[in-house]
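Okay, so here's the structure we're looking at.
The complex appears here minus one protein chain, its other protein chains still in place.
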Amino acid sequence: MQYGRFLLRRVVHSVFVIWGAATVVFMLRFLTPGDPVTALAPPDAGDEVRAALERRLGLDDPIHIQYFDYITDLMVGDFGKSMEVLDRSVLDWIFWTRFLRSVELAISATVVAIVIAIPLGVISARRRHTVSDYSATLFSLGGISTPNFWLGLMLILLIAVPVGFIPTGTPGPLLHEAVGDLLAGDPGTLGDWLRFMLLPAITLGTYFTALLTRLTRSGMLEEIGKAYVKATRAKGLPETLTMYRHVLRNTLIPIVTILGLQLGTLIGGAIITETVFEWNGLGQLLIERINARDWTMIQGIVIIIAIGFVTINTIVDLLYAYLDPRVMDE
Amino acid sequence: MAEPLLRVENLSTRFFTEEGQVNAVEGVSFEVEQGEVFGIVGESGSGKSVTALSLVDLVESPGRVTDGSVWFRKPDLAERIREDDPEAATEAVDGEMVDIRQLDENERRALRGTDFAMIFQDPTSSFNPSITVGTQIAEAVEVQRRAEANPRTLRSRTQGFGLMKFLTTSMVPTVDYVSEESRERAVELLDTVGIPDPAERATEYPYQFSGGMLQRAMIAQALASEPSVLVADEPTTALDVTIQAQILNTMADLQEEYGMTTVLITHNLGVIARMCDQVGVMYAGELVERGTLGDLFERPTHPYTKGLLGSSPSLEDATKRLQPIEGNVPSLLDEEMEDRCYFADRCPKAMEDCLQDPPEFDADGSQHHRAKCYLADHGYESALPEGYFDE
Partner (left out) sequence: MISDRVKASLKREFYQSRAAQVGLALVVIITLMAVFAPMIAPHDPTTQRVGTGDTAELTDLPPISPVPGHEFVGTREQSIVNETTGEFRNVQVEVPANASHPLGTNERGQDILSRVIYGARVSMLVGILGAALAAIVGVPYGLVAGYFGGRLDDGLMRIGDVMLAFPSLVLAIALIGVFRDSGFHTTDLPDPFVAAAQADAIPNILIPRSGHVATMPEATTFPVTVTLVVALVNWVWFARIARGEALSIRAEEYVTAARGLGASNTTILRQHILPNAITPIIVLATIQVAFIILLEASLSFLGFSGTNLTWGADIQQGRNGLSSGKWWVSTMPGLAIVLAVVGVNLLGDWLRDALDPGIQGESGGV
């Protein structure tokens, strides 16, 4: 009941934010110096050709009509067409595999981060001032201070080159293909998938792992100092249970929101990682289209990323409220 | 005379802080009979809360119990230690009494939540904010149930509840440490302590409770284990006056019903008068006077006890002016503490003897009445000159 109201409020808010983001993206085009028609039209084009091009791009309408068209098109899932290759729509160009490649990379990195960071943070906090604590602290400091493109290059230099397999250039198979082949009795594709995924996932996941380790450690330490922990110990609950059922749980609740916001860094990192490993995903496409000054494509990609980001954050918030109902009372 | 249930001997707890060593509890000794309420009263900073935590072994770094014994009557445990390790038993076992301080950490932990339970001062911060009250009480019940089912293996209490289990229980809520029976028992307990509509309230979170209701819930949690000893650290301080009275009534009723032995920490003499059989007065980490309620209220020996009584308002004689105790609570920093009666600088009857640390003397009244004051030994003689401590 109360949760339903909270859910509704949160969803309305995120729709508003997406609308705002779309408006910002729409305005980007008007900030660009230069006239797209001049850029696209052949140098010897007459006024007639120019006018036709302008009409085709929808630039002959007054600005508020253009804005209205843009928003309504977005609402029905039409992200426009490329400016450079006029027949190609944004969604067509992004197509499913590129999108999946980026998502797979991001999820793999997150999984790497969670699997490593939470145990590391817990160990670090519980064995404070021991060698394991210091190593974990040093690792996390290094992790949040290392630019991931450089880390990727170093991994190529130190691991891929000596091993003789550089997971760049030819993109590996997608996970669903790999799983399909595995079910059909061929584990080879999954092996390929792993070989291609391993270094990029580590590259992208390191910053996240380091950050999560730091947050888990400091959160655990803060939580352990609270009065309820003493009360929990007083009622005889074994230490492991006190740690996992109470302390770690309460530590992870606020971390969930922070991670939601940090997902932005992950997406940004994915763009860089894709560039380093020539990974054929959304980020690589964005860079390529920016260098081509293809504004409608850029707008399309940016707004798709923003929608994904806002959606994930909304889900995270809803999860948070489910875990800790106090936030609904705000 | 039968052995007391709890006998504390020369208990000392120190905190090793950056500023130096703090002697929070120093050489505290007292005995509590089965079914009695022993009250510890003192100003804030006198070390009474640390004493409570020392009893249940919950003093945390940088603090440590450095010395002394906590003898607890538990015949089966005493028997077991004698069988398992006769050598250790010569030190740690005395008849039916076991010195908790000499047990290993797991054994000590096993006593918490089964034989010892604790009620804390601030109920709102003593519950985990993100778990329902019912579940938290049910945890205490569960600890007790598992301990009863398998009294000898401590591991059964955890039952492999490690990281994997944490992950599975987070994702599959039906797999849980706490059993359905424990949850039902938790609701019964909430009912016992006078919480209306207990089944409904058990599913609520601590922030949905008022302070008084939450303190009742905490009492229910402490009762979950049917403890032999209940340590209550200022159970009513954080509450409104009207609620305080209700909570005290509840506690007194339950005390009568369950026949629990209670160590009650408070700074409120009214609470002491209402609840306690025996009383100890704490000052600067020491128990300066102890005895029956009558001993302390009618025949106070230590000038500090007299001062405390004089500084509390009384209903019978509302016209009487309150007599505040001059001066401040002394620093408990080891390097700043001289080897003398710590109260001497505020004492209206300071004597030359007081410059030495007084031992515990028998005082007038019951056989339990003892005071760390030379006045209990001899009369007021060779007074220190006025302003002696002003330097």
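Before moving on, here are some points about what is shown:
Just so it is clear, A and B label the chains in written order, and each chain counts residues from 1 on its own.
The working rule: contacts are C-beta pairs under 8 Å (C-beta built on N, C-alpha and C of every residue); 3 or more make two chains touch, one makes a residue touch a chain.
Predicted, not measured: the structure shown is a model, and the values here were computed from it.
Touched by the hidden chain within the whole complex are the displayed chains A.
Within the complete assembly, A:V302 is the residue of A:A45, A:V103, A:L194 or A:V302 that touches the hidden chain. Only one residue in the set A:G46, A:G142 or A:P187 touches the chain that does not appear here, and it is A:G142.
When the missing chain is restored to the complex, the residue among A:V11, A:A51, A:I166 or A:I315 that touches it is A:I166. The missing chain lies against subunit A, touching residues 13, 16-18, 20-21, 23-25, 28, 31-34, 141-142, 144-147, 149-150, 153-154, 156-157, 161, 166, 211, 214-215, 218-219, 254, 258, 261-269, 271-272, 275, 286-287, 290, 293, 298, 302, 305-306, 309-310.
Keep in mind that, in the parts below, only the chains that are shown with their structure count from here on.
The geometric centre of subunit A is 53 Å away from that of subunit B, both derived from CA atoms.
Chain contact summary for the complex, subunit B toward subunit A: residues 53, 56, 58, 60, 109-114, 116-118, 120, 122, 125-131, 136, 139-140, 143-144, 147, 154, 157-158, 161-163, 165-166, 170, 177, 205, 207, 218, 221-222, 224-225. If you check the complex, the residues on subunit A that touch subunit B are 119, 122, 226-228, 230-241, 244-246, 248-250, 253, 323-326, 329.
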